[in-house]
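Some chains omitted; the rest stay in position.
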């Protein structure tokens, strides 16, 4: 299988209010090499509790693929470029997959 | 970074047959404080094997964000409020992200 040349990688979920905000945030994340790829999932309906009330909003979901060591910088970037007071930024560990893809992910992101 | 005040958290996938069933289940989950937030992803096409045959159905996907210790109660709640004989309930570990978000998740869910 050859020497493992990939880095610990993660999938990060961030929800945004609409396509425009999602695209703008995704472009800035890729430009800054904070992630290799962002998928924008349309037409999300979100239910959540905020200050004791249940809310129902339309959102879009960004599925971001990046290196684990970039999570803090990515979280700070989202915080600084998002209209919500407390934007969702949650990371899921990638535990394997196509080594060629994970190699590409590594080469498309900052050290 | 301050004392880690968050709790082990998870993303849980549950598929449902349609929007109405999805919304009803999501609302009950939030009301019971079994999760802080539920995203409903529309227009899913599902292919699966059931009793030896390959089936193709339209579904919606609930992406549920909650505390890990609530997984068993959430699984039981889904089982009791879902029309499928064996509903999908699978949990993915959240390994980090925005501490403010994870704090909000903790405060929006039961102990």
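Letters A and B mark the chains as written, and numbering starts fresh at 1 in each.
Methods note: a residue touches a chain if its C-beta (ideal position, glycine included) is under 8 Å from a C-beta of that chain, and two chains touch if they have at least 3 such contacts.
What you are looking at is a predicted structure, and each value in this text was computed from that prediction instead of being measured.
Of 3 total copies in the complete assembly of this structure file, 2 are presented in place.
Keep in mind that, in the parts below, only the chains that are shown with their structure count from here on.
Rounded to a multiple of 5, the C-alpha superposition of chain A onto chain B involves a rotation of 120 degrees.
Centre to centre, using the average C-alpha position, chain A and chain B are separated by 19 Å. By the touch rule above, chain A contacts chain B in their complex via residues 10, 12-13, 15, 41, 43-49, 54, 59, 61, 71, 75, 78-79, 86-93.
On chain B, the positions that touch chain A within their shared complex are 9, 11, 19, 23, 26-27, 30-31, 33, 36-43, 63, 65, 92-98, 100-102, 104, 108.
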